[in-house]
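Okay, handing you the structure first.
Every protein chain of the complex appears in place save one, which is left out.
Here the chain labels run A and B in written order, and each chain numbers its own residues starting at 1.
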Amino acid sequence: MGADRAATVSIWSAALAALAILLFIIGAILWNGLGTALSPSFVFGKPQAMREGGGIWPMVVSSVYLSVLTLALVIPLGVGAAVYMAEFARAGRLARLVRFGADSLSAVPSVVFGVFGMVVFVIYLGLGYSLLAGALTLTLLNLPTVARASEEAIRAVPQSYREAALSMGCTRWEMVKKVVLPVAQPGITTGAVLTVGRIVGESAAVIYTVGLFVRKVPWSPFAPAAPMAANIWHMYTEGALVPDWFRVASGEAAFLLLSVLALNMAARMLAAFLRRKMGYSA
Amino acid sequence: MSHVLAREGEERPLLRVGLRSQKSGTGVDEEGHGVKFRLQGLCLYYGKDKILEDIDLDILEHRITAVIGPSGCGKSSFLRCLNRMNDLVEGCRVEGRALLDGADIYHRDYDVTSLRRKVGMVFQKPNPFPKTVYENVAFGPRLYGIRDRDILDGIVEMSLRRAALWEEVRDKLRQPALALSGGQQQRLCIARVLAVEPEVVLLDEPCSALDPIATQRIEDLLAELKESYTIVIVTHNMQQAARVSDYTAFFMIKGQGDPGRLVEYGETGMIFTNPADERTERYITGRFG
Partner (left out) sequence: MAPIGKEWLVRKALLVMALVMVFGLALVIFFIAKESLPAFTEAGPANLFGSTWDPGSGRYGMLVFLTGTVTTTAGGLLLGTPLALGLALFLTQMAPRRSRPLFGRVVELLAGVPSIVLGWLGFTILVPWIRKVGGGSGSGILAASIILAVMALPTIAAISRDAIEAVPDSYLQAAYSMGATRWQTIRRVLLPAARPGILAAVILGAGRAIGETMAVAMVIGPASVFPTSLTSPTHTLTTKILVEMGESTGVQRSSLFAMSLVLLLLAMAMVLLVRRVSGSRMPEGSVHA
(Lines give C-alpha, C1' and ligand atoms only; values in the text may rest on other atoms or scores of the structure.)
Protein backbone atom coordinates (compact mmCIF):
# COMPACT_ATOMS: atom_id res chain seq x y z
CA MET A 1 0.00 0.00 0.00
CA GLY A 2 2.90 2.30 0.82
CA ALA A 3 4.42 1.93 -2.62
CA ASP A 4 1.10 2.64 -4.27
CA ARG A 5 0.68 5.78 -2.23
CA ALA A 6 4.21 6.96 -3.00
CA ALA A 7 3.74 6.32 -6.71
CA THR A 8 0.47 8.24 -6.77
CA VAL A 9 2.10 11.19 -5.05
CA SER A 10 5.10 11.16 -7.44
CA ILE A 11 2.97 10.95 -10.54
CA TRP A 12 0.73 13.75 -9.36
CA SER A 13 3.82 15.84 -8.56
CA ALA A 14 5.28 15.23 -12.01
CA ALA A 15 2.09 16.47 -13.64
CA LEU A 16 1.85 19.48 -11.37
CA ALA A 17 5.54 20.22 -11.95
CA ALA A 18 4.97 20.23 -15.72
CA LEU A 19 2.05 22.61 -15.25
CA ALA A 20 4.19 24.77 -12.94
CA ILE A 21 7.02 24.86 -15.50
CA LEU A 22 4.68 26.04 -18.22
CA LEU A 23 3.13 28.67 -15.98
CA PHE A 24 6.58 29.79 -14.85
CA ILE A 25 7.80 30.16 -18.43
CA ILE A 26 4.76 32.17 -19.43
CA GLY A 27 4.77 34.17 -16.21
CA ALA A 28 8.46 35.04 -16.24
CA ILE A 29 8.54 35.99 -19.91
CA LEU A 30 5.44 38.15 -19.58
CA TRP A 31 6.64 39.68 -16.29
CA ASN A 32 9.72 41.05 -18.02
CA GLY A 33 8.27 41.85 -21.39
CA LEU A 34 4.50 42.21 -21.40
CA GLY A 35 4.54 45.93 -20.70
CA THR A 36 6.82 46.51 -23.65
CA ALA A 37 5.11 44.00 -25.92
CA LEU A 38 1.71 45.66 -25.48
CA SER A 39 2.82 49.17 -26.27
CA PRO A 40 1.98 50.21 -29.84
CA SER A 41 5.09 52.38 -30.10
CA PHE A 42 7.15 49.23 -29.58
CA VAL A 43 5.27 46.87 -31.90
CA PHE A 44 4.77 49.44 -34.66
CA GLY A 45 7.92 51.45 -33.95
CA LYS A 46 11.12 51.81 -35.92
CA PRO A 47 14.18 50.00 -34.59
CA GLN A 48 16.93 52.16 -33.18
CA ALA A 49 20.65 51.69 -32.81
CA MET A 50 22.80 53.70 -30.37
CA ARG A 51 19.71 55.15 -28.73
CA GLU A 52 16.79 53.97 -26.69
CA GLY A 53 13.12 53.56 -27.51
CA GLY A 54 13.37 51.45 -30.64
CA GLY A 55 10.50 49.28 -31.93
CA ILE A 56 10.26 46.04 -33.82
CA TRP A 57 7.83 46.68 -36.67
CA PRO A 58 10.21 45.45 -39.43
CA MET A 59 10.78 42.27 -37.44
CA VAL A 60 7.07 41.65 -37.01
CA VAL A 61 6.58 42.11 -40.74
CA SER A 62 9.56 39.85 -41.43
CA SER A 63 8.07 37.06 -39.34
CA VAL A 64 4.66 37.36 -40.98
CA TYR A 65 6.12 37.64 -44.47
CA LEU A 66 8.38 34.65 -43.91
CA SER A 67 5.43 32.62 -42.63
CA VAL A 68 3.29 33.48 -45.64
CA LEU A 69 6.04 32.66 -48.13
CA THR A 70 6.90 29.40 -46.41
CA LEU A 71 3.26 28.32 -46.11
CA ALA A 72 2.70 29.05 -49.79
CA LEU A 73 5.43 26.53 -50.56
CA VAL A 74 5.13 23.96 -47.81
CA ILE A 75 1.35 23.45 -47.70
CA PRO A 76 0.87 22.45 -51.36
CA LEU A 77 3.99 20.30 -51.28
CA GLY A 78 3.17 18.69 -47.95
CA VAL A 79 -0.48 18.04 -48.75
CA GLY A 80 0.47 16.70 -52.18
CA ALA A 81 2.98 14.31 -50.65
CA ALA A 82 0.41 13.28 -48.05
CA VAL A 83 -2.24 12.62 -50.70
CA TYR A 84 0.23 10.50 -52.61
CA MET A 85 1.22 8.48 -49.54
CA ALA A 86 -2.32 8.02 -48.25
CA GLU A 87 -4.28 7.53 -51.48
CA PHE A 88 -2.00 6.45 -54.29
CA ALA A 89 1.20 4.84 -52.97
CA ARG A 90 1.32 1.08 -52.91
CA ALA A 91 3.23 -0.51 -50.09
CA GLY A 92 6.67 -1.02 -51.51
CA ARG A 93 10.17 0.25 -51.89
CA LEU A 94 9.15 3.70 -53.10
CA ALA A 95 6.83 4.31 -50.16
CA ARG A 96 9.48 3.11 -47.73
CA LEU A 97 12.02 5.43 -49.30
CA VAL A 98 9.70 8.42 -48.95
CA ARG A 99 8.99 7.55 -45.31
CA PHE A 100 12.67 7.22 -44.54
CA GLY A 101 13.34 10.57 -46.22
CA ALA A 102 10.56 12.20 -44.22
CA ASP A 103 11.59 10.71 -40.90
CA SER A 104 15.25 11.60 -41.39
CA LEU A 105 14.47 15.11 -42.54
CA SER A 106 12.31 15.66 -39.47
CA ALA A 107 15.20 14.60 -37.22
CA VAL A 108 17.81 16.93 -38.73
CA PRO A 109 18.68 19.77 -36.31
CA SER A 110 17.46 23.15 -37.46
CA VAL A 111 20.94 24.70 -37.31
CA VAL A 112 22.02 22.15 -39.93
CA PHE A 113 19.15 23.32 -42.15
CA GLY A 114 20.42 26.82 -41.49
CA VAL A 115 23.94 26.22 -42.76
CA PHE A 116 22.59 24.12 -45.62
CA GLY A 117 20.29 26.95 -46.65
CA MET A 118 23.19 29.38 -46.42
CA VAL A 119 25.34 27.29 -48.75
CA VAL A 120 22.67 26.36 -51.27
CA PHE A 121 20.11 29.15 -51.37
CA VAL A 122 22.07 32.16 -50.13
CA ILE A 123 25.39 31.50 -51.85
CA TYR A 124 25.00 28.85 -54.53
CA LEU A 125 21.68 30.07 -55.97
CA GLY A 126 22.75 33.64 -55.30
CA LEU A 127 19.61 34.66 -53.42
CA GLY A 128 21.66 36.37 -50.73
CA TYR A 129 20.28 36.78 -47.23
CA SER A 130 16.61 37.04 -48.11
CA LEU A 131 13.09 36.06 -47.16
CA LEU A 132 12.99 33.71 -50.12
CA ALA A 133 16.17 31.88 -49.07
CA GLY A 134 14.70 31.54 -45.59
CA ALA A 135 11.34 30.38 -46.89
CA LEU A 136 12.98 27.69 -49.03
CA THR A 137 15.01 26.50 -46.03
CA LEU A 138 11.99 26.48 -43.74
CA THR A 139 9.96 24.67 -46.39
CA LEU A 140 12.38 21.77 -46.28
CA LEU A 141 12.48 21.92 -42.49
CA ASN A 142 8.69 21.86 -42.06
CA LEU A 143 7.80 19.60 -44.98
CA PRO A 144 7.91 16.29 -43.06
CA THR A 145 5.73 17.62 -40.25
CA VAL A 146 3.16 19.13 -42.61
CA ALA A 147 3.11 15.99 -44.74
CA ARG A 148 2.69 13.79 -41.72
CA ALA A 149 -0.07 15.84 -40.11
CA SER A 150 -1.90 16.02 -43.45
CA GLU A 151 -1.49 12.31 -44.04
CA GLU A 152 -3.00 11.58 -40.65
CA ALA A 153 -5.90 13.90 -41.38
CA ILE A 154 -6.44 12.20 -44.74
CA ARG A 155 -6.24 8.71 -43.30
CA ALA A 156 -8.79 9.68 -40.66
CA VAL A 157 -11.42 10.29 -43.39
CA PRO A 158 -13.84 7.36 -43.10
CA GLN A 159 -13.47 4.77 -45.83
CA SER A 160 -17.23 4.88 -46.37
CA TYR A 161 -16.93 8.38 -47.86
CA ARG A 162 -14.39 7.14 -50.36
CA GLU A 163 -16.66 4.24 -51.29
CA ALA A 164 -19.63 6.53 -51.69
CA ALA A 165 -17.66 8.86 -53.96
CA LEU A 166 -16.24 6.07 -56.10
CA SER A 167 -19.58 4.32 -56.36
CA MET A 168 -20.98 7.48 -57.90
CA GLY A 169 -18.39 7.41 -60.64
CA CYS A 170 -15.65 9.63 -59.27
CA THR A 171 -12.17 8.96 -60.50
CA ARG A 172 -9.62 8.61 -57.71
CA TRP A 173 -8.46 12.19 -58.08
CA GLU A 174 -12.03 13.52 -58.18
CA MET A 175 -12.69 11.55 -55.01
CA VAL A 176 -9.63 13.12 -53.36
CA LYS A 177 -10.46 16.61 -54.55
CA LYS A 178 -14.19 16.64 -53.85
CA VAL A 179 -14.54 14.43 -50.80
CA VAL A 180 -11.31 13.43 -49.08
CA LEU A 181 -9.57 16.82 -48.97
CA PRO A 182 -12.67 18.79 -47.93
CA VAL A 183 -13.32 16.33 -45.11
CA ALA A 184 -9.65 16.32 -44.05
CA GLN A 185 -9.48 20.08 -44.27
CA PRO A 186 -9.96 20.86 -40.55
CA GLY A 187 -6.99 18.64 -39.72
CA ILE A 188 -4.88 20.11 -42.48
CA THR A 189 -5.78 23.66 -41.48
CA THR A 190 -4.86 22.96 -37.87
CA GLY A 191 -1.52 21.64 -39.05
CA ALA A 192 -0.98 24.78 -41.12
CA VAL A 193 -1.68 27.10 -38.21
CA LEU A 194 0.68 25.14 -35.96
CA THR A 195 3.28 25.33 -38.73
CA VAL A 196 3.03 29.11 -38.60
CA GLY A 197 3.86 28.83 -34.91
CA ARG A 198 6.95 26.81 -35.71
CA ILE A 199 8.06 29.18 -38.48
CA VAL A 200 7.64 32.24 -36.28
CA GLY A 201 9.52 30.58 -33.43
CA GLU A 202 12.38 29.30 -35.56
CA SER A 203 15.70 31.08 -35.31
CA ALA A 204 18.61 28.70 -35.89
CA ALA A 205 17.57 27.98 -39.49
CA VAL A 206 16.79 31.64 -40.15
CA ILE A 207 19.85 33.46 -38.84
CA TYR A 208 22.13 32.38 -41.70
CA THR A 209 19.49 32.54 -44.43
CA VAL A 210 17.31 35.59 -43.75
CA GLY A 211 19.23 37.87 -41.42
CA LEU A 212 19.26 39.23 -37.88
CA PHE A 213 18.56 42.89 -38.04
CA VAL A 214 16.95 45.36 -40.44
CA ARG A 215 15.99 48.97 -40.07
CA LYS A 216 13.32 49.11 -42.74
CA VAL A 217 10.33 46.95 -43.46
CA PRO A 218 11.28 44.38 -46.12
CA TRP A 219 8.85 44.51 -49.03
CA SER A 220 10.52 42.25 -51.57
CA PRO A 221 10.96 38.50 -51.05
CA PHE A 222 14.53 39.01 -52.24
CA ALA A 223 15.24 41.52 -49.47
CA PRO A 224 17.11 40.63 -46.29
CA ALA A 225 14.86 40.64 -43.26
CA ALA A 226 14.93 39.90 -39.55
CA PRO A 227 12.25 37.69 -38.05
CA MET A 228 11.64 38.35 -34.35
CA ALA A 229 13.17 35.08 -33.18
CA ALA A 230 16.43 35.83 -35.00
CA ASN A 231 16.41 39.41 -33.78
CA ILE A 232 16.29 38.29 -30.13
CA TRP A 233 19.56 36.44 -30.80
CA HIS A 234 20.95 39.61 -32.35
CA MET A 235 20.04 41.61 -29.25
CA TYR A 236 21.68 38.95 -27.09
CA THR A 237 24.94 38.91 -29.04
CA GLU A 238 25.25 42.49 -30.30
CA GLY A 239 23.37 44.13 -27.48
CA ALA A 240 26.06 46.75 -26.95
CA LEU A 241 24.86 48.60 -30.04
CA VAL A 242 21.41 49.13 -28.55
CA PRO A 243 21.39 50.73 -25.10
CA ASP A 244 18.01 49.29 -24.15
CA TRP A 245 18.65 45.90 -25.77
CA PHE A 246 17.35 44.11 -22.68
CA ARG A 247 14.00 45.86 -22.92
CA VAL A 248 13.76 45.21 -26.66
CA ALA A 249 14.65 41.51 -26.38
CA SER A 250 12.31 40.98 -23.42
CA GLY A 251 9.47 42.67 -25.26
CA GLU A 252 10.16 40.70 -28.39
CA ALA A 253 10.28 37.43 -26.44
CA ALA A 254 6.95 38.22 -24.80
CA PHE A 255 5.37 39.23 -28.11
CA LEU A 256 6.70 36.05 -29.74
CA LEU A 257 5.47 33.79 -26.94
CA LEU A 258 2.05 35.39 -26.97
CA SER A 259 1.81 34.97 -30.76
CA VAL A 260 2.75 31.30 -30.59
CA LEU A 261 0.34 30.58 -27.72
CA ALA A 262 -2.40 32.43 -29.58
CA LEU A 263 -1.68 30.40 -32.72
CA ASN A 264 -1.93 27.17 -30.72
CA MET A 265 -5.29 28.19 -29.28
CA ALA A 266 -6.47 29.40 -32.66
CA ALA A 267 -5.56 26.09 -34.29
CA ARG A 268 -7.61 24.17 -31.75
CA MET A 269 -10.63 26.45 -31.96
CA LEU A 270 -10.50 26.57 -35.74
CA ALA A 271 -10.45 22.79 -35.99
CA ALA A 272 -13.42 22.49 -33.64
CA PHE A 273 -15.30 25.18 -35.56
CA LEU A 274 -14.67 23.58 -38.95
CA ARG A 275 -15.71 20.16 -37.71
CA ARG A 276 -18.89 21.53 -36.22
CA LYS A 277 -19.67 23.25 -39.48
CA MET A 278 -19.54 19.88 -41.21
CA GLY A 279 -22.03 18.49 -38.76
CA TYR A 280 -19.75 16.43 -36.53
CA SER A 281 -20.68 16.74 -32.90
CA ALA A 282 -17.14 17.34 -31.61
CA MET B 1 -42.70 -23.41 -67.61
CA SER B 2 -40.47 -23.55 -64.60
CA HIS B 3 -40.13 -20.56 -62.40
CA VAL B 4 -36.66 -21.62 -61.42
CA LEU B 5 -34.22 -19.46 -63.31
CA ALA B 6 -31.04 -20.96 -62.00
CA ARG B 7 -29.95 -23.96 -60.11
CA GLU B 8 -26.56 -25.33 -59.25
CA GLY B 9 -26.06 -28.26 -61.57
CA GLU B 10 -23.54 -30.83 -62.61
CA GLU B 11 -21.60 -29.43 -65.56
CA ARG B 12 -22.94 -26.02 -66.36
CA PRO B 13 -25.85 -24.90 -64.30
CA LEU B 14 -29.11 -24.75 -66.15
CA LEU B 15 -30.06 -21.16 -66.23
CA ARG B 16 -32.35 -18.62 -67.68
CA VAL B 17 -35.14 -21.06 -68.18
CA GLY B 18 -38.04 -18.95 -69.23
CA LEU B 19 -36.04 -16.48 -71.23
CA ARG B 20 -36.58 -16.29 -74.94
CA SER B 21 -33.06 -15.38 -75.87
CA GLN B 22 -29.97 -16.68 -74.24
CA LYS B 23 -27.16 -15.23 -76.29
CA SER B 24 -27.07 -11.60 -75.31
CA GLY B 25 -28.53 -9.28 -72.76
CA THR B 26 -31.62 -8.75 -74.80
CA GLY B 27 -33.63 -11.60 -73.39
CA VAL B 28 -36.96 -10.97 -71.72
CA ASP B 29 -38.99 -12.96 -69.23
CA GLU B 30 -42.62 -13.89 -69.54
CA GLU B 31 -43.76 -10.51 -68.33
CA GLY B 32 -41.56 -8.74 -70.82
CA HIS B 33 -38.77 -7.58 -68.55
CA GLY B 34 -35.44 -7.58 -70.31
CA VAL B 35 -32.15 -8.77 -68.90
CA LYS B 36 -30.12 -5.94 -67.37
CA PHE B 37 -27.16 -7.87 -66.02
CA ARG B 38 -26.04 -11.23 -67.35
CA LEU B 39 -23.34 -13.03 -65.38
CA GLN B 40 -21.59 -15.99 -66.96
CA GLY B 41 -19.22 -18.20 -65.00
CA LEU B 42 -18.25 -15.31 -62.75
CA CYS B 43 -15.46 -16.09 -60.27
CA LEU B 44 -13.99 -13.63 -57.79
CA TYR B 45 -10.62 -13.91 -56.09
CA TYR B 46 -9.00 -11.81 -53.37
CA GLY B 47 -5.36 -12.72 -53.85
CA LYS B 48 -5.28 -16.50 -53.60
CA ASP B 49 -8.66 -16.77 -51.89
CA LYS B 50 -11.58 -17.68 -54.09
CA ILE B 51 -14.56 -15.72 -52.85
CA LEU B 52 -17.17 -16.57 -55.48
CA GLU B 53 -17.29 -19.51 -57.84
CA ASP B 54 -18.99 -19.88 -61.15
CA ILE B 55 -21.94 -17.58 -60.77
CA ASP B 56 -24.45 -17.69 -63.63
CA LEU B 57 -27.32 -15.32 -63.21
CA ASP B 58 -29.56 -12.91 -65.11
CA ILE B 59 -30.84 -9.81 -63.38
CA LEU B 60 -34.02 -8.42 -64.94
CA GLU B 61 -34.72 -4.79 -65.44
CA HIS B 62 -37.39 -2.98 -63.46
CA ARG B 63 -37.46 -5.83 -61.00
CA ILE B 64 -36.14 -6.11 -57.49
CA THR B 65 -33.70 -8.96 -57.06
CA ALA B 66 -32.82 -9.96 -53.51
CA VAL B 67 -29.61 -11.73 -52.64
CA ILE B 68 -29.78 -13.78 -49.47
CA GLY B 69 -27.61 -16.29 -47.70
CA PRO B 70 -25.69 -16.91 -44.50
CA SER B 71 -23.01 -14.40 -43.54
CA GLY B 72 -19.69 -14.95 -45.26
CA CYS B 73 -21.32 -16.46 -48.34
CA GLY B 74 -20.09 -13.65 -50.58
CA LYS B 75 -23.37 -11.72 -51.04
CA SER B 76 -21.77 -8.33 -50.56
CA SER B 77 -18.75 -9.26 -52.66
CA PHE B 78 -21.15 -10.35 -55.36
CA LEU B 79 -22.97 -7.03 -55.25
CA ARG B 80 -19.67 -5.20 -55.50
CA CYS B 81 -18.81 -7.14 -58.65
CA LEU B 82 -21.70 -5.40 -60.36
CA ASN B 83 -20.23 -1.89 -60.05
CA ARG B 84 -16.63 -3.03 -59.79
CA MET B 85 -16.20 -1.68 -56.27
CA ASN B 86 -14.14 -4.81 -55.65
CA ASP B 87 -11.45 -3.16 -57.75
CA LEU B 88 -10.54 -1.26 -54.58
CA VAL B 89 -9.51 -4.44 -52.82
CA GLU B 90 -5.85 -5.10 -53.39
CA GLY B 91 -5.22 -8.34 -55.26
CA CYS B 92 -8.81 -8.62 -56.48
CA ARG B 93 -9.37 -10.55 -59.70
CA VAL B 94 -12.50 -11.49 -61.63
CA GLU B 95 -12.95 -14.30 -64.11
CA GLY B 96 -15.91 -15.02 -66.33
CA ARG B 97 -18.16 -12.41 -67.83
CA ALA B 98 -20.42 -9.76 -66.41
CA LEU B 99 -22.55 -8.16 -69.11
CA LEU B 100 -24.45 -4.97 -68.55
CA ASP B 101 -26.82 -4.40 -71.47
CA GLY B 102 -24.66 -6.88 -73.36
CA ALA B 103 -21.32 -5.18 -72.76
CA ASP B 104 -18.71 -6.83 -70.58
CA ILE B 105 -18.00 -4.47 -67.68
CA TYR B 106 -14.70 -6.19 -66.98
CA HIS B 107 -13.45 -5.63 -70.52
CA ARG B 108 -10.25 -3.59 -70.68
CA ASP B 109 -11.90 -0.77 -72.58
CA TYR B 110 -14.94 -0.50 -70.32
CA ASP B 111 -14.90 2.81 -68.45
CA VAL B 112 -15.35 2.15 -64.74
CA THR B 113 -16.58 5.61 -63.91
CA SER B 114 -19.35 5.45 -66.50
CA LEU B 115 -20.26 2.01 -65.16
CA ARG B 116 -20.62 3.40 -61.66
CA ARG B 117 -22.66 6.25 -62.98
CA LYS B 118 -25.10 3.72 -64.44
CA VAL B 119 -24.97 1.41 -61.45
CA GLY B 120 -25.44 3.33 -58.20
CA MET B 121 -24.88 1.93 -54.76
CA VAL B 122 -26.35 2.37 -51.28
CA PHE B 123 -24.26 1.08 -48.43
CA GLN B 124 -24.89 -0.81 -45.22
CA LYS B 125 -24.34 2.15 -42.97
CA PRO B 126 -25.68 5.50 -44.14
CA ASN B 127 -22.66 7.44 -45.38
CA PRO B 128 -23.70 10.93 -46.36
CA PHE B 129 -20.76 13.27 -46.84
CA PRO B 130 -20.21 15.75 -44.01
CA LYS B 131 -21.69 18.48 -46.18
CA THR B 132 -25.14 20.01 -46.29
CA VAL B 133 -28.19 18.02 -47.36
CA TYR B 134 -28.24 19.98 -50.61
CA GLU B 135 -24.55 19.47 -51.32
CA ASN B 136 -24.93 15.73 -50.85
CA VAL B 137 -27.63 15.41 -53.46
CA ALA B 138 -25.97 17.87 -55.82
CA PHE B 139 -22.66 16.03 -55.55
CA GLY B 140 -23.24 13.68 -58.47
CA PRO B 141 -24.72 16.20 -60.90
CA ARG B 142 -21.87 18.62 -60.11
CA LEU B 143 -19.42 15.82 -60.77
CA TYR B 144 -20.86 15.46 -64.23
CA GLY B 145 -20.48 19.12 -64.93
CA ILE B 146 -23.87 20.63 -64.10
CA ARG B 147 -23.25 24.13 -62.74
CA ASP B 148 -26.54 25.88 -63.41
CA ARG B 149 -28.17 26.74 -60.10
CA ASP B 150 -31.76 26.29 -61.27
CA ILE B 151 -31.07 22.92 -62.86
CA LEU B 152 -29.28 21.75 -59.72
CA ASP B 153 -32.14 22.94 -57.53
CA GLY B 154 -34.52 20.99 -59.70
CA ILE B 155 -32.47 17.82 -59.58
CA VAL B 156 -32.10 18.07 -55.82
CA GLU B 157 -35.81 18.50 -55.25
CA MET B 158 -36.76 15.73 -57.65
CA SER B 159 -34.26 13.30 -56.19
CA LEU B 160 -35.34 14.03 -52.64
CA ARG B 161 -38.99 13.62 -53.64
CA ARG B 162 -38.27 10.28 -55.28
CA ALA B 163 -36.44 9.19 -52.13
CA ALA B 164 -39.53 10.21 -50.11
CA LEU B 165 -37.44 12.66 -48.11
CA TRP B 166 -38.42 16.02 -49.55
CA GLU B 167 -41.21 16.84 -47.11
CA GLU B 168 -38.93 16.15 -44.17
CA VAL B 169 -35.91 18.14 -45.30
CA ARG B 170 -37.23 20.90 -47.53
CA ASP B 171 -36.47 23.43 -44.80
CA LYS B 172 -33.17 21.82 -43.87
CA LEU B 173 -31.38 21.80 -47.20
CA ARG B 174 -28.59 24.02 -45.89
CA GLN B 175 -28.10 22.03 -42.71
CA PRO B 176 -25.41 19.39 -42.25
CA ALA B 177 -26.53 15.98 -43.47
CA LEU B 178 -25.03 14.41 -40.37
CA ALA B 179 -27.72 16.14 -38.29
CA LEU B 180 -30.45 13.97 -39.86
CA SER B 181 -31.68 10.75 -38.25
CA GLY B 182 -30.22 7.42 -39.38
CA GLY B 183 -33.24 6.57 -41.52
CA GLN B 184 -33.26 10.02 -43.10
CA GLN B 185 -29.55 9.75 -43.79
CA GLN B 186 -30.08 6.46 -45.60
CA ARG B 187 -32.86 7.94 -47.72
CA LEU B 188 -30.56 10.89 -48.40
CA CYS B 189 -27.98 8.42 -49.67
CA ILE B 190 -30.64 6.96 -51.95
CA ALA B 191 -31.51 10.46 -53.16
CA ARG B 192 -27.82 11.10 -53.78
CA VAL B 193 -27.68 8.01 -55.98
CA LEU B 194 -30.91 8.87 -57.81
CA ALA B 195 -29.60 12.34 -58.63
CA VAL B 196 -27.06 10.70 -60.90
CA GLU B 197 -29.96 9.03 -62.78
CA PRO B 198 -28.58 5.52 -62.65
CA GLU B 199 -30.18 2.56 -64.38
CA VAL B 200 -29.41 0.08 -61.64
CA VAL B 201 -29.39 0.66 -57.89
CA LEU B 202 -27.46 -1.74 -55.69
CA LEU B 203 -28.32 -1.81 -52.00
CA ASP B 204 -26.02 -3.56 -49.55
CA GLU B 205 -28.09 -4.41 -46.45
CA PRO B 206 -29.44 -0.86 -46.47
CA CYS B 207 -31.63 -1.32 -43.40
CA SER B 208 -29.28 -3.18 -41.10
CA ALA B 209 -28.47 -0.04 -39.14
CA LEU B 210 -32.07 1.21 -39.02
CA ASP B 211 -35.04 0.77 -36.73
CA PRO B 212 -38.23 -1.00 -37.93
CA ILE B 213 -40.07 2.21 -38.82
CA ALA B 214 -37.21 3.58 -40.87
CA THR B 215 -36.87 0.14 -42.48
CA GLN B 216 -40.53 0.18 -43.45
CA ARG B 217 -40.12 3.53 -45.18
CA ILE B 218 -37.15 2.28 -47.21
CA GLU B 219 -39.05 -0.84 -48.22
CA ASP B 220 -42.03 1.21 -49.38
CA LEU B 221 -39.66 3.38 -51.30
CA LEU B 222 -38.06 0.42 -53.08
CA ALA B 223 -41.43 -0.75 -54.35
CA GLU B 224 -41.96 2.65 -55.97
CA LEU B 225 -38.45 2.86 -57.36
CA LYS B 226 -38.59 -0.37 -59.30
CA GLU B 227 -40.88 1.29 -61.84
CA SER B 228 -37.89 3.29 -63.03
CA TYR B 229 -34.84 1.33 -61.93
CA THR B 230 -33.40 -2.14 -61.73
CA ILE B 231 -32.78 -2.92 -58.09
CA VAL B 232 -30.50 -5.48 -56.48
CA ILE B 233 -30.64 -5.71 -52.71
CA VAL B 234 -28.47 -7.78 -50.41
CA THR B 235 -30.19 -8.55 -47.15
CA HIS B 236 -29.69 -10.82 -44.18
CA ASN B 237 -33.34 -10.41 -43.35
CA MET B 238 -35.42 -13.06 -45.12
CA GLN B 239 -38.74 -11.44 -44.33
CA GLN B 240 -37.42 -8.35 -46.05
CA ALA B 241 -36.43 -10.34 -49.11
CA ALA B 242 -39.85 -11.97 -49.18
CA ARG B 243 -41.63 -8.65 -48.75
CA VAL B 244 -39.84 -6.49 -51.29
CA SER B 245 -38.28 -8.62 -54.02
CA ASP B 246 -39.53 -10.16 -57.24
CA TYR B 247 -36.63 -12.55 -57.62
CA THR B 248 -34.40 -14.08 -55.01
CA ALA B 249 -30.91 -15.53 -55.30
CA PHE B 250 -29.69 -17.79 -52.52
CA PHE B 251 -25.91 -17.96 -51.98
CA MET B 252 -24.07 -20.38 -49.74
CA ILE B 253 -20.65 -21.69 -48.86
CA LYS B 254 -19.90 -25.28 -48.04
CA GLY B 255 -17.55 -24.45 -45.20
CA GLN B 256 -14.90 -22.09 -43.93
CA GLY B 257 -12.55 -21.03 -46.73
CA ASP B 258 -14.76 -22.31 -49.53
CA PRO B 259 -15.99 -19.94 -52.20
CA GLY B 260 -19.58 -18.77 -52.25
CA ARG B 261 -21.86 -20.43 -54.81
CA LEU B 262 -25.27 -19.62 -56.18
CA VAL B 263 -27.52 -22.39 -54.93
CA GLU B 264 -30.85 -21.32 -56.28
CA TYR B 265 -32.35 -18.41 -58.13
CA GLY B 266 -35.97 -17.88 -59.03
CA GLU B 267 -39.15 -15.99 -58.38
CA THR B 268 -39.30 -14.93 -54.78
CA GLY B 269 -42.70 -16.52 -54.22
CA MET B 270 -41.43 -19.88 -55.40
CA ILE B 271 -38.16 -19.68 -53.51
CA PHE B 272 -39.94 -19.00 -50.26
CA THR B 273 -42.87 -21.38 -50.67
CA ASN B 274 -41.50 -24.17 -52.78
CA PRO B 275 -37.72 -24.10 -53.05
CA ALA B 276 -36.21 -26.60 -55.40
CA ASP B 277 -33.10 -27.10 -53.38
CA GLU B 278 -33.11 -28.73 -49.98
CA ARG B 279 -30.42 -26.34 -48.68
CA THR B 280 -32.54 -23.35 -49.61
CA GLU B 281 -35.45 -24.80 -47.75
CA ARG B 282 -33.34 -25.51 -44.69
CA TYR B 283 -32.00 -21.96 -44.70
CA ILE B 284 -35.37 -20.34 -45.23
CA THR B 285 -37.06 -22.32 -42.54
CA GLY B 286 -34.23 -21.55 -40.16
CA ARG B 287 -33.01 -25.10 -39.81
CA PHE B 288 -29.45 -24.40 -40.70
CA GLY B 289 -26.09 -25.54 -39.32
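In this section, a contact is a pair of C-beta atoms (placed from the backbone, for glycine too) under 8 Å apart; a residue touches a chain by one contact, two chains touch by 3 or more.
Nothing here was measured: the structure is a model prediction, and the numbers come from that model.
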Going by the contact rule already stated, which one of A:184, A:207 or A:242 would touch the omitted chain in the full complex? A:207
Had the left-out chain been drawn, it would touch chain A at residues 1, 3-4, 6-8, 10-15, 17-19, 21-22, 25, 28-29, 32, 76-77, 80-81, 83-85, 88-89, 94, 97-116, 118-120, 124, 140, 143-145, 147-149, 171-173, 190-191, 194, 197, 200-204, 207-208, 229, 232-233, 236, 249-250, 253, 256-257, 260-261, 263-264
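Methods note: only the chains that are shown with their structure count from here on.
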When the C-alpha atoms of chain A and chain B are each averaged to a single point, how far apart are the two points in Å? 49
Name, in rising order, each residue of chain A that touches chain B in their complex. 90, 158, 160-171, 174, 178-179, 182-183, 277-280
For chain B, which residues count as touching chain A in their complex? 83, 85, 88, 90, 113-117, 120-121, 123, 125, 127-131, 139-140, 142-144, 175-179, 189, 192-193, 196
